[in-house]
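Only one protein chain is missing from this complex, and each of the others stays in its spot.
Each chain gets a letter, A, B and C, in the order it is written, and its residues are counted from 1.
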Amino acid sequence: MAEMRLIDAVRQAMYEEMQRDERVLVLGEDVGLKGGVFGATDGFYAEFGEARVLDTPLAESLIVGVAVGMAANGLVPIAEIQFSDFIHPAFNQIVSEAARMRYRSNGAFGCPITIRAPYGGGVEVHGGLYHSQSIEAFYAHVPGLKVVTPYTPYDAKGLLKAAIRDPDPVLFLEHKRLYRSARGEVPDDDYLVPIGPAVVRRQGTTLSVFAYGQMLHETLQAGSQVAEEGIDAEVVDLRTLRPLDTETILASVRKTSKAMIVYEDNRFMGFGAEVAALIAEEAFDALDGPIVRVAGPEVPAVPYSDPLAAAFMPTAAKIADAMRRLAAY
Amino acid sequence: MAEMRLIDAVRQAMYEEMQRDERVLVLGEDVGLKGGVFGATDGFYAEFGEARVLDTPLAESLIVGVAVGMAANGLVPIAEIQFSDFIHPAFNQIVSEAARMRYRSNGAFGCPITIRAPYGGGVEVHGGLYHSQSIEAFYAHVPGLKVVTPYTPYDAKGLLKAAIRDPDPVLFLEHKRLYRSARGEVPDDDYLVPIGPAVVRRQGTTLSVFAYGQMLHETLQAGSQVAEEGIDAEVVDLRTLRPLDTETILASVRKTSKAMIVYEDNRFMGFGAEVAALIAEEAFDALDGPIVRVAGPEVPAVPYSDPLAAAFMPTAAKIADAMRRLAAY
Amino acid sequence: MAVQNPNATTATTRHGALGLSAEDLLEMYSHIALARAIDERMWVLQRAGMVSFVISGQGHEGAQVGVMWATDRQHDWLVPFYRSLAACLTKGMTARDLMLGLFARHGDPSSGGRQMPAHWAHAAHKILSTSSPVGTQYPHAVGIAYAAKLRGSGELCVVSIGEGGTSQGDWHEALNFAGIHRLPVIFIVENNRYAISVPQRLQMAVDDVAVRAAGYGFPGVVVDGSDVLASYEAGREAVRRARAGEGPTLIECKVERLTAHSSEDRQEKYRPTADLEAARSKDPLVVFKHYLEQVGVLDEARYTEIHNRIKAVVNDATEYAEQAPWPDPATVGRHVYLEG
Partner (left out) sequence: MAVQNPNATTATTRHGALGLSAEDLLEMYSHIALARAIDERMWVLQRAGMVSFVISGQGHEGAQVGVMWATDRQHDWLVPFYRSLAACLTKGMTARDLMLGLFARHGDPSSGGRQMPAHWAHAAHKILSTSSPVGTQYPHAVGIAYAAKLRGSGELCVVSIGEGGTSQGDWHEALNFAGIHRLPVIFIVENNRYAISVPQRLQMAVDDVAVRAAGYGFPGVVVDGSDVLASYEAGREAVRRARAGEGPTLIECKVERLTAHSSEDRQEKYRPTADLEAARSKDPLVVFKHYLEQVGVLDEARYTEIHNRIKAVVNDATEYAEQAPWPDPATVGRHVYLEG
């Protein structure tokens, strides 16, 4: 058991899986000698060699498409997309191919690939319009895919191992802000965190807040702030966005009667829309107030300049305000 | 004024715009001599010549990317994507480029392009997994884009003209089932239907149903069925999905107190999620029942074989059942 | 029907020089003829309203059978496209398999009726599932070849596309990657000069797409796809290269599309009659038949026997598929994820 950063947990998960199973390999831009732009594969090249730590040409559609073929012929590829913003050229390969391989072949072929992508912004990320994007909404819509995003280093290791061993394609989203800021105990041994279940990070009775990634951090901070004012927020870490843990969500709303969803992506058709729609249909009778979404503004992405980036981001302060309003409803 | 099919109205809109403004051109696969696989540009090649009726290579990313460049240099391109299922290779050009050109240049460059794409399935479409897809959910999420889908021939002509003249990129979705089944009066003269406003197709008091495209047809049929049982459904044609006419939606819900959304796409993170979330946040106080979604199942797309396709599709019968249940709530 | 060279020996014939026996030729011929017969039947069924859609490989069969014949049909992979009917037959799929797909019945091994006809797949025969978006199969093939190389399985992978598909980015990305890693893959481009209605001159500025191979560091060859033996020869060299670790080969087969693009298309609108007539002179079935007659391998008795057998097979497959059960609507939600 060691305290480590989320990025280290990601690295450890892949390292162990590659040692455990020689069918596992990583491919992507700069995953080789450089060890990835965030260091996720640091040292892998020396350990596992060029054939299993594969620096690809700059071509995301290729990265995913080749992974689909590898998987069809017995390998277990982990494809790294350098920044989630650059996954879009691979949209067709992911949506039309990876996600449909099993369905379209009536179960004859599978597609056991994992696609890792660092996502998300913030003033400290300094990523601007193309190194900050949240992409979960596009992919969570797609049957045949699973979409996961860990909040703690513990979950990062356990969920990533589960993703690698999953027989179906998993999009594994890692928030860039959490890479170094999220720290926690991570067991040295082999363990899995199952894909699917959400987890309650803070028990509460006044209202339920659903979040994931960096926004969970802001939400928990907001929860502490309003706690002093007597607002007892329950905070749920969704962790897996597809398949969504509807039971945990509905149970929480039935307990608190109020629901809020926080996400960094622009609000309209962002992931919170689905959570809200679910609750509005399945737990309407338990609701005692509007379902509130706190999210990014309707602009194409997070701007670079600090004042603009700050204006974009949902923060603990904004979330706390929304909690107060909802609690008072 | 002539009665015509929706596909004819689409054709007439483009034809008139190309005559009116020589900057307008069409490009896409088979738009030339063949006149498009659905005949939308039938006769254009002879009338406007090869340079303005441009048969492109089989490359959707190119089609959109070239249109972005054309628009930057003074043309007004209409890009045809042969089937909406094949728009995915252009996802990056649409989301990262077309939709962001204005924002990222702080208003210096615009992107006045229209992307037309036939979408949707049904037993009669016989399209299978890759010629039936609903794609609106992916794009309605994207700030900088507008997303439109007409239901009547009148709207098809007026909205398409508005799209072509719009200074920003518009994704114009045409449901394949409506091409020949939707018929109606279309004025010969020049008129616009503005992008944005929804329209109430059936006034009612019992519950509000929001739909678009072919599902509007099913919904109106369902509305007639249940009317005999005393259920008076209000049916709203959303027409423009982004920007969404929230006022009309909320006003309808405030009137009826009950809301349902019908769409053909798979339910999870489909467009109905946003409509539901909007209502659950902004009209909660007026609600007198759960917000119901009737949508496609969680499978990658519409299967080909008739029994499977039939099992996939939301139908008037299924919608009527849902109306009955909601009315009785 | 004059047999011009009844005493042709192994040494003096083209096929002999390639190491092909008379039996080989007859088997190859039977595959081409069977493919054609199934294909023609499909159009008849569609015109009769029995099935709703056909897209076919008429005119492409010679190239497909020629190249595939050079591979290890059990051991190697095929990543097909929608015109690969003859290649799939060569790989082991049966007429019944194909007809089940056409009728979209429960037993369709390609997709259980979930996909449109001609979206081939067969796991046991190492035929990867076909999708509709043109071009995506090329990276898949390259991934299969990479896995074969890494695992030392000795497999190679054949992948096919039309010349229209070479305009897609995926095509370029795949060739580039395969060149870098010298992968055991054979890239086939079945160039029939049209992408639906778009003529080659609006698809590319070159006569031969094969010239692009040089830009990826491996050979590109052009063959007359109506010439089965030339196709076989090109395939044989590509197989040799792949097995020897020398890397990919791009084979451009010049073929003719003898039908409309699909049953939805009316090609008279864009294709000159003369063009279509010229195409018919390149029918691989006719050309190969002439060759077999010339070298004395096919006589009228043999011909009748083969075609009678084929007719029976096609009739059987049609009846079988027509009577086969439909997919159970309750299964629409199955196989989205691994069940277990």
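One rule holds in what follows: a contact is a pair of C-beta atoms (placed from the backbone, for glycine too) under 8 Å apart; a residue touches a chain by one contact, two chains touch by 3 or more.
This structure is a prediction, so every number in the text was calculated from the model and none was measured.
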Where does the absent chain make contact, in terms of the chains shown? A, B, C
Full-complex touch with the removed chain, picking from B:57, B:121, B:150 or B:204, is B:57
Touching residue (missing chain; options C:13, C:90, C:168 or C:231): C:168
Which of these touches the unseen chain: B:96, B:114 or B:248? B:96
Using the touch definition up top, pick the residue from A:129, A:171 or A:222 that touches the left-out chain. A:129
Considering the entire assembly, which residues of chain A contact the chain that has been omitted? 29-30, 32-35, 37, 55-59, 61-62, 85-86, 88-89, 126-131, 297-300, 303-308, 310-312
If the missing chain were put back, which residues of chain C would it touch? 167-173, 176, 179-180, 182, 201-206, 209, 211-212, 214-218
For the chain that got dropped from the picture, name the residues of chain B it touches. 25, 51-52, 56-57, 59, 61-62, 64-75, 77, 89, 92-93, 96-97, 100-110, 143-144, 146, 167-168
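As a convention for this text, only the chains that are shown with their structure count from here on.
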Find the geometric centre of each of chain A and chain B from their Cα atoms only, then give the gap between the two centres in Å, rounded to an integer. 30
Interchain centroid distance [CA atoms averaged], chain A/chain C, Å: 42
What residues in chain C touch two or more of the other chains? 111-112, 114-115, 119, 131-133, 169-170, 336
Per-residue multi-chain contacts in chain A, two or more chains: 61, 89, 92, 96, 100, 103-104, 143-144
